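Only a single protein chain was left out; the remaining protein chains are all shown in position.
Up next, chain A:
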Amino acid sequence: MLILECPCCGVRGEETEFHGGGEAHLKRFGPGSTDDEFHTYLFSKENPKGVHFERWRHNNGCGKWFLAARDTMTLEVFGTYSAQTLEPPKHIRDAITAKRPGWTWRDFS
(Lines give C-alpha, C1' and ligand atoms only; values in the text may rest on other atoms or scores of the structure.)
Protein backbone atom coordinates (compact mmCIF):
# COMPACT_ATOMS: atom_id res chain seq x y z
CA MET A 1 0.00 0.00 0.00
CA LEU A 2 1.47 3.26 -1.17
CA ILE A 3 2.04 6.27 1.03
CA LEU A 4 1.14 9.60 -0.55
CA GLU A 5 1.17 13.17 0.68
CA CYS A 6 -1.83 15.32 -0.17
CA PRO A 7 -0.47 18.68 -1.36
CA CYS A 8 -3.74 20.40 -0.48
CA CYS A 9 -4.08 19.54 3.22
CA GLY A 10 -0.52 18.33 3.82
CA VAL A 11 -1.61 14.98 5.26
CA ARG A 12 0.63 11.98 4.60
CA GLY A 13 -1.62 8.99 4.38
CA GLU A 14 -1.75 5.49 3.01
CA GLU A 15 -3.47 4.37 -0.13
CA THR A 16 -6.80 3.51 1.52
CA GLU A 17 -7.26 7.23 2.18
CA PHE A 18 -6.94 8.07 -1.50
CA HIS A 19 -8.52 7.06 -4.77
CA GLY A 20 -6.60 6.79 -8.01
CA GLY A 21 -8.03 8.60 -11.03
CA GLY A 22 -5.86 7.50 -13.94
CA GLU A 23 -3.55 9.48 -16.14
CA ALA A 24 -2.81 13.13 -15.38
CA HIS A 25 -2.55 16.13 -17.69
CA LEU A 26 -5.24 14.96 -20.11
CA LYS A 27 -6.40 17.44 -22.71
CA ARG A 28 -10.13 17.20 -23.17
CA PHE A 29 -11.55 16.81 -26.68
CA GLY A 30 -15.24 17.62 -27.08
CA PRO A 31 -17.62 18.30 -29.95
CA GLY A 32 -15.80 19.29 -33.12
CA SER A 33 -12.87 16.95 -32.50
CA THR A 34 -12.04 14.16 -34.91
CA ASP A 35 -12.80 10.54 -34.10
CA ASP A 36 -9.09 9.90 -33.63
CA GLU A 37 -8.62 12.78 -31.25
CA PHE A 38 -11.61 11.82 -29.20
CA HIS A 39 -10.70 8.15 -29.14
CA THR A 40 -7.17 8.95 -28.04
CA TYR A 41 -8.39 11.30 -25.32
CA LEU A 42 -10.86 8.80 -23.94
CA PHE A 43 -9.12 5.46 -24.35
CA SER A 44 -5.44 5.65 -25.24
CA LYS A 45 -3.71 6.03 -21.93
CA GLU A 46 -0.03 5.93 -21.10
CA ASN A 47 1.05 2.68 -19.50
CA PRO A 48 4.73 3.14 -18.87
CA LYS A 49 7.15 0.98 -16.94
CA GLY A 50 8.78 3.77 -15.01
CA VAL A 51 7.99 7.46 -14.61
CA HIS A 52 4.27 8.17 -14.68
CA PHE A 53 1.94 11.03 -13.78
CA GLU A 54 -1.37 10.24 -12.15
CA ARG A 55 -4.49 11.84 -10.75
CA TRP A 56 -5.40 11.03 -7.16
CA ARG A 57 -8.22 12.22 -4.93
CA HIS A 58 -7.94 12.51 -1.17
CA ASN A 59 -11.45 11.15 -0.93
CA ASN A 60 -11.29 9.98 2.70
CA GLY A 61 -9.68 13.27 3.67
CA CYS A 62 -9.96 16.80 2.35
CA GLY A 63 -11.70 15.64 -0.83
CA LYS A 64 -9.31 17.44 -3.15
CA TRP A 65 -7.79 16.06 -6.32
CA PHE A 66 -4.04 16.29 -6.79
CA LEU A 67 -1.40 14.90 -9.13
CA ALA A 68 1.43 12.51 -8.33
CA ALA A 69 4.63 11.67 -10.14
CA ARG A 70 5.82 8.18 -9.41
CA ASP A 71 7.63 5.16 -10.80
CA THR A 72 5.25 2.36 -11.71
CA MET A 73 8.04 -0.19 -11.44
CA THR A 74 9.76 0.67 -8.17
CA LEU A 75 6.72 2.52 -6.72
CA GLU A 76 8.99 5.42 -5.78
CA VAL A 77 7.01 8.64 -5.36
CA PHE A 78 8.86 11.65 -6.77
CA GLY A 79 6.31 14.14 -5.51
CA THR A 80 2.70 15.30 -5.45
CA TYR A 81 1.40 18.62 -6.68
CA SER A 82 -1.66 20.70 -7.46
CA ALA A 83 -4.21 19.41 -9.95
CA GLN A 84 -4.67 22.96 -11.21
CA THR A 85 -1.76 22.91 -13.58
CA LEU A 86 -1.28 21.99 -17.23
CA GLU A 87 2.16 20.46 -16.81
CA PRO A 88 4.40 19.07 -14.07
CA PRO A 89 6.00 21.98 -12.18
CA LYS A 90 9.76 22.46 -12.36
CA HIS A 91 10.51 21.19 -8.85
CA ILE A 92 8.78 17.91 -9.69
CA ARG A 93 10.58 17.56 -13.01
CA ASP A 94 13.89 18.29 -11.28
CA ALA A 95 13.16 15.70 -8.61
CA ILE A 96 12.54 13.08 -11.29
CA THR A 97 15.63 14.06 -13.27
CA ALA A 98 17.75 13.67 -10.15
CA LYS A 99 16.60 10.03 -9.87
CA ARG A 100 15.88 9.13 -13.50
CA PRO A 101 18.15 11.19 -15.75
CA GLY A 102 16.86 11.38 -19.30
CA TRP A 103 13.25 10.48 -18.42
CA THR A 104 10.46 11.35 -20.80
CA TRP A 105 6.69 11.06 -20.51
CA ARG A 106 4.46 12.14 -23.38
CA ASP A 107 5.89 15.52 -24.36
CA PHE A 108 7.41 16.19 -20.97
CA SER A 109 11.00 15.52 -19.98
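Following the convention adopted for this analysis, contacts are C-beta pairs under 8 Å (C-beta built on N, C-alpha and C of every residue); 3 or more make two chains touch, one makes a residue touch a chain; residues count from 1.
In this section, contacts and distances are computed from a predicted model.
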Worksheet item: Any idea which of "(2Fe-2S)-binding protein", "Aminomethyltransferase", "RNA polymerase sigma-70 factor, ECF subfamily protein" or "propane 2-monooxygenase" UniProt assigns to the chain that's been left out?
Response: "Aminomethyltransferase"
Item to complete: Tell me where the left-out chain touches chain A, residue by residue.
Response: 1-3, 14-15, 21, 28-33, 35, 38, 42, 55, 57, 59, 63-65, 71, 74-77, 83-84, 99
